[in-house]
Structures are given as structure tokens and as C-alpha cells.
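Here's a structure for you.
Removed: one protein chain of the complex. Kept in place: all other protein chains.
For reference, chains read A and B in written order, and residue numbers begin at 1 within each chain.
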Amino acid sequence: MSRFEALTGDNAVAMAMRQVNPDVVAAYPITPQTETVEFFAEYVADGLVNTEFICVESEHSAMSACVGASAAGARVMTATSSQGLALMWEIVYIAASNRCPIVMSLVNRALSAPINIHCDHSDIMGMRDSGWIVLFSENAQEAYDNIIQAVRIGEHPDVLLPVVVCQDGFVTSHGMERVEVFDDEAVKEFVGTYKPRYPLLDIEHPKTLGALDFYDYYYEHKRQQVQAMENATGVILAVAEEFNRKFNRNYGLFETYCLDDAEVAIVVANSTAGTAKVVVDRLRGEGLKVGLLKPRVFRPFPARELVEALKHLKAIAVMDRSISFGAMNNAGPLFLELVAALALHGVRVPIADYVFGLGGRDILPREIESVYRDLLRVAESGRVERLVTYLSVRE
Amino acid sequence: MAQLKGWKEIPIAGIILEAGNAVEYRTGGWRAFRPVRGEAECIHCFQCWLFCPDSSILVDAENEKMIGFDLDHCKGCGICARVCPVNEKVIRNAGTKLARDDARLCIRIVEEGRVKE
Partner (left out) sequence: MATKLIPKELAKRPDRLSPGHRLCAGCGASIVVRQMLAAIDAPVVIANATGCLEVATTIYPYTAWRVPWMHNAFENAASTITGIEAAYRSLVRQGKIPEQNVKFIAFGGDGGTYDIGLQALSGAVERGHQFLYVCYNNEAYMNTGIQRSSATPLGAHTTTSPAGEVIPGKQQKRKDLTMIMAAHDIPYVAQAAPSQWRDLMQKTRKAVDCGGAAFMNVLASCNRGWRHATDETVELTQLAVDTCYWPLYEVENGQWRLTYKPKEKLPVEEWLKRQGRFRHLFRPENRHLIDELQAEVDRRWERLLRLCGET
């Protein structure tokens, strides 16, 4: 019930979108997401989907139309990158607050200025508090699988939140990979039909959505969003389990690689995790006890589970592909959150942050190896010498 | 307002399921002036109904009669009196400027608290 195709990440997402066959797609082109929009436009032109494709005049309108369509009762998808997401920002929050289970493919790209079309994670990190569920994908296959699962996660009655699926710009979006593509029927069956809770188009039962909400109720509505996020963790795991049963690929909140018996480990998301695996293999060949943790679910942040998986280590490095300017030690967001999680659970493992790859700067295996070698020294001394390292930036 | 509800008791997303429940909110208390029936005969033209910003002209739609004012909601803007063609005629016939609460009008605008009906 599947076949293998050579696909780019953008194409793989478009393929998943075709198979999900959403009622409405509103999107605007931006490098490196553009191909997804182009592929999808072709599916529409060829009559391969039932989708109303709204070719909007901006990303702000893309997200606005998505929110309108989703509130109306439609299954809705979109895709963007970087500046496009930045322009959507205002409505990104509204999508989550209005409990619109929109699925968005985000092809991670650096934010201006200076303008740069290549990969880093500053775009997604800016929306981390917006109320969306955030999934990372190491490669085109995972992006494809995540998009399909995202539909089920977001639309679950206990969740009803939008979901963003990340993949690395160019590295994944434009790299050709062997991707297992499931049969259309199987995907259709997996995603099922969307049953909106309060569709605006239920004309006989007029509803008002988006009222002015003062101090007497705004907070209660935010509390409901917290609950939805809390519920999401279980739903994400349940959907992953069902996905595994049907499609035979296992997903969790994160992936571990040679972690159980490791003494030191790197935590890194998206495509760089793939590179890191190669390094782990090589160092393991030397008998070094190194491992890897690749986050999949960033929102809701699985703090307890992460700590459980990492607490036996003697040293941890987080590799952040963005900077939280002005935050503690100008570290990266992933690091900051993991440090908080460890502290909260009373786990004291030496931990350091390695910011890397901003604006698409290459990350080479030998650099990842150098991080592991740092970690092994920290494991021995028990002391972190430099809390935040900006890898491979020229002095 | 009724007892404030907890987050588990209200629908998600701030959605309001009771269409038009604003009628429960009485804006009549805002009124400094009040529309009152005057002596002139209403011709039931429904101009006042057409222009009232607060849907506060009560009509018997079946029998096509203007029957009064919804004082729970009327804010006393006085527009009904201004658009009433009978008022216009009364004023024209009087030949002078009439006070808004002149008894001869079809709709009079009277200061709240001074209403004698």
C-alpha cells in the first residue's frame, strides 16, 4: 500500500496535501516553500483535489483566509517560510485562539535583516508562544508523515489547535530523497473526515466568533487553550501509534539515537540530526559513548519526557539554529527551555549550548564531532567551560 | 450580569452560541431623553423603524402598526422624531420652531425623569 518516489521536501509536503485533499488552501509563495505552492496549484489545475485554492495577495491574507475558512467549517492547509510567517504573525495567534485546526508547512528560513533565503530556525522560534502545536522533521519523509499526522492531531476534539510542521529550508525542501508515499486511499482513510465543532456555515445555528473579550472572560479562554495543549501530548502519541500500526513507522515526542547507554549527547532538531547520526556512528566506532536526541514535538514541550530520557547523561549539548537575543547568555531557545526543564525536575547534568548554521551557514560533521569531543571533556571534568558557543562564526 | 462561569463551562474559542443575546443587555439606562407618543396621529409609515439605530421601535408587523418604543434598549437618540414625517408636517404647520417635547408632535423627545405619560 505504498511506493517509493524521489521527492524534495517541498514536493513531499505537496504530495501529502494532495492526499489529505483539504477543502481550502490559501497560500503565498516564498523561497524556499514556493515549490509546495506550485505543485499544489498544479494538482488543482489538473483536478486532482477538491480544494478551493485561494491564491492570496500576501501571507497576512493567507492566514486570514485560512482562519475564515477553518471557522466556516473547512479542513484548511497552508505553507510558508520566514518573512511570510512574520507577516502572518498577528493572525497566527488568532488561528490558535479561535481554535482553528489549520495545518501549516513551514520551511524554515532565516529572518531578515539582512535578507537571507537559507535555513535557520528563527522563524519558527518566533511563533513558539502563539498556541500552535509545533512538529520538527528531519527529512522529507518525516515532513510527509508529520503533515498527515498533523491533520489528525489538530482536529482531535480534545485539541482543536493549529499545527505547524517544520522542515529545513533547502537542505530538506530542495534535497531529493527517497520518500515512501502511501496509497491515496490509505491516507484518506487515516485522516478521515473533519467534523468541525462550531462551523459558522451552519446557517440555522448562527454563531458569533471573535467577540471582544474583557478581563471577565479572556483569561478563561486562555486557560482553555492551556488545556488543549496539555491534551495534545496524549493525542500526538495516540495518533503516532495509529500511524505506526497503519504505515509502519514509529514516531514519538522525540527520537533517540544511541542514547540509552550514552554518556554524552547532543540535542538537535530537523536535518542536522541526520548529520549528527553519522557522527555518532563514527564516534561509536571509536568506542565513544555518544548519543543523540532529536526533538519532534516542540510544542507542547515534553519537558518531563525529555528529562527522563537525558537524566543519565554526564554532559549534554543543545544545538540551536537560532538565537534568543538578550535572553540568558544570548543562548538559543531550545537550550533555554531544556535547561529550565532539567532544573525543574532537579536533574543536574552539565549542559552547554551551541548556536549554529544561522542564515544557512553549513554545519559539517567535523563541527558536530568537535561538540561531542567538548562534551566528553565536560563529562570528565564535570565542568562546562563555555555556556554558549557560536559554532563556526568567524572572529 | 449573571454569575461568571468557569473555563470548563463555556464554549471554546470565545464563541457565542446564543445569537442576538445582546437583548439581555439593557441599554435603556443610558438614556437622557426618552421618545414619547405625542398627540398627532401616527400614520404607521415605519420610517422610525427604518432609522432607529437600536431596533427599539416596536411594531405589530402583522397588522402593520407602530406600537411604541422598546424602552429597555432605546438610547434616546431622538432620530425617530427627526425622521417622522408626521412630526415634519406638524412643525411645518406650526410655522415656528417647536420644542422637541411639544405635545403636538407624533413623537416627542422628553428629558428622562420628566416624563408624564
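The rule we apply is simple: a residue touches a chain if its C-beta (ideal position, glycine included) is under 8 Å from a C-beta of that chain, and two chains touch if they have at least 3 such contacts.
Just so it is clear, the model here is predicted, and its values are computed rather than measured.
Only one residue in the set A:M1, A:C55 or A:M176 touches the chain that does not appear here, and it is A:C55.
Across the entire complex, the residue among A:T208, A:T256 or A:S370 in touch with the chain not shown is A:T208. Mapped onto chain A, the interface with the missing chain covers residues 23-24, 26, 50-52, 54-58, 60-62, 64-74, 76, 90-91, 94, 98, 200-203, 206-214, 216-217. In the full complex, chain B touches the hidden chain at residues 10, 14, 16, 18-27, 30-31, 44-47, 49-56, 59, 61-62, 64, 70, 72-73, 75-79, 81-83, 109.
Keep in mind that, in the parts below, only the chains that are shown with their structure count from here on.
Residues 97-99, 160, 197-198, 205-211, 213, 216-218, 220-221, 223-224, 227-228 of chain A are the ones touching chain B in the complex. Every residue of chain B that touches chain A in the complex is listed here, in rising order: 1, 4-7, 10-17, 19-20.
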